[in-house]
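What you see is the complex with one protein chain gone and the rest in place.
Order as written gives the chain letters A and B; numbering starts at 1 within each chain.
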Amino acid sequence: MTLPAASVIGATQVASAKMADRHTPFVFDDWYVAAFADEVGPQLLARTLLGRGIVMYRRADGTVVAMEDRCPHRSMPLSAGELKDDHITCAYHGMRFNPQGDCVHVPSQSTCPRAMGVRTYATLERGPVVWIWMGDADTADARRLPPQPWLTEGDWETSKGYMHLKASYVRLHENLLDLTHLSFLHAKSFGTPDYASAAYETEIGDGHFVVMRNVVPTTLPPVWAEPTGIKGQGQAARIVRSEFRSPAMHEVSVSFYDCTLPEDARDTFRIRTAHLPTPESATSTHYFVVHGRDFSQHDKAMTKFMHDQLFVAFHEDVTGLALQEEVLARTPEHELYEFSVGADGPSVAMRRYLLSRVMAKA
Amino acid sequence: MTLPAASVIGATQVASAKMADRHTPFVFDDWYVAAFADEVGPQLLARTLLGRGIVMYRRADGTVVAMEDRCPHRSMPLSAGELKDDHITCAYHGMRFNPQGDCVHVPSQSTCPRAMGVRTYATLERGPVVWIWMGDADTADARRLPPQPWLTEGDWETSKGYMHLKASYVRLHENLLDLTHLSFLHAKSFGTPDYASAAYETEIGDGHFVVMRNVVPTTLPPVWAEPTGIKGQGQAARIVRSEFRSPAMHEVSVSFYDCTLPEDARDTFRIRTAHLPTPESATSTHYFVVHGRDFSQHDKAMTKFMHDQLFVAFHEDVTGLALQEEVLARTPEHELYEFSVGADGPSVAMRRYLLSRVMAKA
Partner (left out) sequence: MTLPAASVIGATQVASAKMADRHTPFVFDDWYVAAFADEVGPQLLARTLLGRGIVMYRRADGTVVAMEDRCPHRSMPLSAGELKDDHITCAYHGMRFNPQGDCVHVPSQSTCPRAMGVRTYATLERGPVVWIWMGDADTADARRLPPQPWLTEGDWETSKGYMHLKASYVRLHENLLDLTHLSFLHAKSFGTPDYASAAYETEIGDGHFVVMRNVVPTTLPPVWAEPTGIKGQGQAARIVRSEFRSPAMHEVSVSFYDCTLPEDARDTFRIRTAHLPTPESATSTHYFVVHGRDFSQHDKAMTKFMHDQLFVAFHEDVTGLALQEEVLARTPEHELYEFSVGADGPSVAMRRYLLSRVMAKA
């Protein structure tokens, strides 16, 4: 063809208009990862989250404070100031703010202006990560945080990492809900050729999107073959559940076992990965990852091996999604069209859900 | 003056509004140089042409394929994919496209979505260059390509080069239709002082703009004196025809002879230069050049000498036009005014023609 027919392009554009993309406002009323817990201590940490400049620190009692990183007097970043006794003193005029964001001292006068203060945000610390509620702190609801026991309880060995993604978090979620790209984008890391065409099942609900793919029998790539010892051709079962749990969390759970053994003689090896994207801007994302396994928990060399191998693959996504974002940026909006295929069902539903979250609020 | 009168400024602005400039949309329905022929082989070549991301490659049968550099599934650049058997496989999900842009394989399912494909562009290969029709491929008309026998037939010795110009292609065409600047911008390369004030003739027609300048007698600068051997003061005739042939082609033809010899004893030395600007963006241009001569065709040292000297001069234009573009960018539109002089007649007509091409389409 020289160009798809106008009616065909129009139909794809109508379909895309019903899905979230980089033009869609952020979903503020939810929990996002603000930082790894060990990044937050008794010093000021600045980070842009959902387009807002945020300053964070840990109080003497261990709780985490997050507030707008802007003095409400003359807009100096509070993160340029000093932290002392759980209070921030602004670098410009020395105004002092308590952990609640209230101005409690103005050096040039005896009292503070009435109602002067800075916006604060609710936070929750869970295991290795600090979550922040980017909507009104009054409406923060801890029950909205998806349960994640393996991240916080002791019998999983975990490692973590951070990547700066030059792409919209929407496209990262799209990527995570799709398993067919493993055979191509990850052909050299953890993808295998049979992955793209393996049978799959989906669960699609309100804010609940899952792809399950059982690749049995298959041959494991080194990242999994080495730790599990299931190295033979066609010796492995690879049972994958990949689940969108919130705009800020996608969890991948995989089980491996030796499918050449009788059912009662099998060891099952479980790994889990929490993909934790926090939008920085419309087209950039803080990409936090925590990975864990429930076997050989004390083998630190194995932890390092798996971590290194996995991050090679995650960087393939980061690189690929940045290329995609560049193409989207240079394509005139009226010339942009994207066809969806069957395997996109869960991610299309997820992108529609993200848009509906924003529309419901508007 | 402290500032030209408002009425004077207004008159210049009215005149400018009738000419194409960097704000004018591109003329899509024409042939532009996409690449030098030897750049296009059995691998993927990405380039932005008229604001569109294009991927090119050469098929096994030698023909050149050009298509939109964007997978119609999820906008990955196709140029990041793999070329095999004349088909591109997308790096993200492995979708495969034939040279006609049709999607012929989706790994995750047995069939392709109906009508799924990517826009392709018509191409023509002529001698050292590959041309692309940036409008609808259906309307591509090879007869619109200006004839250029010296580029494609054997008895001219040619060399070629590429420059990235940080300016609008309109201003490059304006520059090329003006010979008076040679005495100044090119004072140190191929301009001579008598050039600016030499008599000239013009031909101005519909899409046809020519300046002819006969500088007789004159003294040649080294770039021409060395190859022709006409080195004496006032010994040379320099007969120049500079012609806009299309939005993508300007041809300069120059003849030199020793004007101190009787007419029947003269050797005439001919050189030609095809200036081939292809807009990249509104304010940047791929500037392809092919230069040739019809004498001493086998003297490769002479070819190198002329090429090197000429490109010094062409870089003077590239540098000057980039400065001009910076001034245009920083000048508030309502404070911008440009006076034209007599020698601008052909370029003003050419710029009006470019605007009319766009208006006719709209």
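The rule is short, and it goes like this: contacts are C-beta pairs under 8 Å (C-beta built on N, C-alpha and C of every residue); 3 or more make two chains touch, one makes a residue touch a chain.
Since this is a predicted model, take the numbers as computed values, not measurements.
The chain omitted from view is touched by exactly one of A:11, A:76 or A:225, namely A:76.
Within the set A:101, A:227 or A:346, the residue that contacts the chain not displayed is A:101. Screening B:157, B:174 or B:251 for touch with the missing chain picks out B:174.
Interface note: of B:185, B:237, B:276 or B:289, the residue touching the hidden chain in the full complex is B:185.
Residues of chain B in contact with the chain left out of this view: 1-5, 8, 174, 178, 180-181, 183-185, 196-197, 320, 323-324, 326-328, 330-332, 335-343. Interface residues of chain A facing the missing partner chain: 48, 51-53, 69-70, 72-77, 80, 89-94, 100-103, 106-109, 113, 115-117, 119-121, 136-138.
Here is the rule we use: only the chains that are shown with their structure count from here on.
As a whole-number value, the distance joining the C-alpha centres of chain A and chain B reads 47 Å.
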